[in-house]
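These notes are about the structure you will find just below.
Every protein chain except one is present and positioned as in the full complex.
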Amino acid sequence: MAKTISPSDSRGRVKPLRKRSRELPWPANLYQTAVGKKYIMALTGIGILGFVLVHMIGNLHIYQSPLEVNDYGEALRDLGGNLIPRTLLLWVFRVGLIGMFILHIHSAWSLNRMSEASNEKYQSKRDYIAANFASRTMRWTGPIILLYLFFHLADLTWGWWLGDTYIRGDVYHNVAESMSSIPVALIYIVANVALAVHIYHGAWSLFQSLGINNPRYNAARRGFATGLAGIILLGNLSFPIMVQAGVISEDNRTTPPAGSVTSGALAPLSQSTVLEVGS
Amino acid sequence: MINLDSKVPAGPLADKWDNHRFSIKLVNPANKRKYDIIVVGTGLAGASAAASLAELGYNVKVFTFHDSPRRAHSIAAQGGINAAKNYRNDADSVHRLFYDTVKGGDYRSREANVYRLSQVSVDIIDQCTAQGVPFAREYGGLLANRSFGGAQVSRTFYARGQTGQQLLLGAYQAMAAQIATGKVTLHNRSDVLDIVTKDGQACGIIVRDLLTGQVSSHSAHAVVLATGGYANAYYLSTNAMNSNVTATWRAHRKGAAFANPCYNQIHPTCIPAGDEFQSKLTLMSESLRNDGRIWVPRGLDETRMARDIPEEERYYYLEEKYPAFGNLVPRDVASRNAKTVVDQGHGVGALKNGVYLDFADAIARDGVETIRERYGNLFDMYERITGEDPYQRPMRIYPASHYSMGGLWVDYNLMTTIPGLYALGEANFSDHGANRLGASALMQGLADGYFVLPYTIGDYLAPKLGEKVVPTDDPVFKTALEEVDSRTRQWLDVKGTKSSDHYHRELGKIIWEYCGMSRDEAGLNKALTEIPAIREEFRKNVKVLGTADGLNQSLENVNRVNDFMEFAELIARDALHRKESCGGHFRVESQTDEGEALRDDENYSYVAAWEWKGEDTPQELNKEPLTFENIKLTQRSYK
Partner (left out) sequence: MSNNLNFKLRIWRQDGPDAPGSFLDVEANNISEEASFLEMLDVVNENLLENDIEPINFPHDCREGICGTCGVMVNGQAHGPEKATATCQLHMRKFNDGDEITIEPWRAKSFPVIKDLVVDRSPLDRIIEAGGYISVPTGTPQDANATLIPKEVAETSMDAAACIGCGACVAACPNSAAQLFTSAKLHHLNVLPQGQPERWKRTEAMVETMEEYFGTCTNHGECHEACPKEISLDFIAFMNRDYVKAKIKNRSLASQAK
């Protein structure tokens, strides 16, 4: 029995779940840790939020007239005026946006994986107090939004299922045609509710992740996130609802289809509706 | 007989520590790494000692039964830590702190030790502040102070009501830094069950790993016990559930003299027990007495709510009896008076087992916000436990066993009567005499660990340069290890009917009754027959289930209760022999006409150091005479 062993040898400590990787040069090293990834997630979230908001506001042109909304699309392509090649700035934005999406999604995916690897499930029912529906469904609303993004591009940018009725460059026409179908309108509605739920948590949480917080404004943060999510939700939901209600409709149209007016200008730009025109 | 050489240096009081530091032997910085030191316990004393020793270069092995060193019970200290900084310009000085401590201890402590404690108290505050302890501050950015029982100056530094926690975190973090460098090896969840000696010198310990049940030996050049006090002998106390006497008791059985075991402090401001199954009593910081007024109804069998009792029917017994100190009399005086009024039938609460601590006047005077700022967390805690709101109705408080002034006898170097075995903090007896003043325990633990032991241990180690530690396969270790292993396993074979908690509770009742706030010869004699009887029954009839080869909290507990059972007898024996009253030890036979403790300096001005004589032989009394060259002994008076 007279063994001499040190307790720490005989039972082992709790081992780390993961090893640190070799540190990359700054600023890539930020992305190597979870706190850094959250920071990137918040920054890209801000960028995407800005896009979503501007996109929604821009689309409100549809309520002015079909011409206005089509001109708005045209103006985006013309950003930078004659100083730079046409659509260059737009493409810079697009590439930036795609980059942000990729980083946002990748960071979310890898953070989620890290959490799953650290978590041990309870055997009895958990009773959550603070974690709300929005915060707990980020990992579900995220993929829903991503799927919706593809649907949306395919629908209004590439015109996959409008087929012959799809007119390149005629935003008003395409929106009215697409959303007049009840299943499509429902998809838009469901997806935009998911988007709003995502923003409801994301727009609050990003301050936390970035460490921009002052206890005095904490209450305002919640209001800000709720307001932002609400505005975006209202704006975006209005499109399918108004189409269904017949407010946006080819029957009410007083101007000719885009093709017949500005066909020359539109010809090289057909693919440029990729990200900024739609719902 | 053992030789109780206190090694107090010669010379004027104020120069003793300086002279001593100069005259003791030192270990060369490069040689320190050749020494291994074991530290048992990670409270204020243990953690600060381990960190400081490792910083000096010694190899330190630290043992704690907790899962983390930061859980040691020092963490529960609330009120504060004294230091003779004189930041308040209220005539404080090293000498005044020294004087207050000796007087508060009812002249039963060693002058030189207390003076040293007062001297280094100043350094402790500097050290802790530099470590990042968030002491309370004034708006100007200076450190804040509060006053405390037994003192007429404001010298207590505090971090809300969590001073012990913050100081412990400071010491723990300092130790964590050394764990990271590898100079400290931490053994958590390790219960130290025996001290091993060879040729009369401490050479190691026997440890049971609480996770695997494995018993192992560890050797070192010196062993430091910082294992706290024995207040849990009373079962109901303010100590943590797992606080125990085992390490010091086992050291005593191996030859370390145990000093003044009857000096146990009963803290006046605890929440009274609510029912039979209460497992511990919760302390409310003594600082509450700064603003709260203590009273009981004058009438017996009072049934009205406190607020309905008119002023003239309230008995502010402390203010009436002690006009100068009022509610701020030392702990022993406050406790005894509470017991007196409750015994007379003035008690309040459903079980009539408490007195009121009333904040109504303070709230009216300073406003509820000020009171909330000062005591908010304590009030919240009180409400959680009792379900009563202290902002609306007075708190109920009653004394409870809290702190042990007694402990292993140590000399000026903090070494016990076993060479190479040191005792720090509450585990030793050295600084508080027969009664400890509030906010002095934290001071003493840190003084011992940060500023005393790191110097004095060199005196013992220096001549051992080049000596190897006793190997753990030496027969002394083998025998001790086998003894510990079989002692632990035997409990599983008793197969009795009652839990160890049951017997602990029974033991607690006996010593609370006979060795509590007041003691007399007949009662103590009764205790001396009842304790062995309950011990016998316990050993024959305790029931422990489970295995010895893994985590088994019942098994941990039964070992501890067993040691309390042996130790309690020594409390009673010491209390019986000391026929005077002093500090926390109140002998009914020895009191003034006014019912105050009456010392007998002629016959009892000594430290009673008990020597283990074997299983069936009573301990032998050794005396270290106490001489007071700098303080005139007076009858303590707080009137």
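By written order: A and B. Residues from 1 in each chain.
We take it that a residue touches a chain if its C-beta (ideal position, glycine included) is under 8 Å from a C-beta of that chain, and two chains touch if they have at least 3 such contacts.
Note that the structure is predicted; figures quoted are calculated from it, not measured.
J.: Touching the left-out chain: which of B:Gly140, B:Pro310 or B:Pro625?
T.: Selected residue, touching the omitted chain: B:Gly140.
J.: Determine which one of B:Ser48, B:Ser190, B:Thr488 or B:Ser518 touches the chain that has been left out.
T.: With B:Ser48, B:Ser190, B:Thr488 or B:Ser518 as choices, the missing chain is touched by B:Ser48.
J.: Footprint of the hidden chain on chain B, which residues?
T.: These residues of chain B touch the chain that is not shown: 48, 51-52, 55, 66-73, 75-76, 85, 87, 123, 125-132, 134-143, 159-160, 162, 165-166, 169, 172-174, 176-177, 179-180, 186, 188, 211, 238, 240-242, 274-280, 282-283, 350, 380-381, 384-385, 387, 450-451, 454, 497, 499, 501-502, 543, 545-546, 550-554.
J.: Please output the residues of chain A touching the missing chain, sorted low to high.
T.: Residue positions of chain A that touch the missing chain: 13-14, 16-20, 26-27, 29-30, 33-39, 111-112, 114-132, 135-136, 138, 201, 204-205, 207-213, 215, 218.
Everything that follows uses one rule, which is that only the chains that are shown with their structure count from here on.
J.: Go ahead and note the Å separation of the Cα centroids belonging to chain A and chain B.
T.: Using C-alpha averages as centres, the distance is 62 Å.
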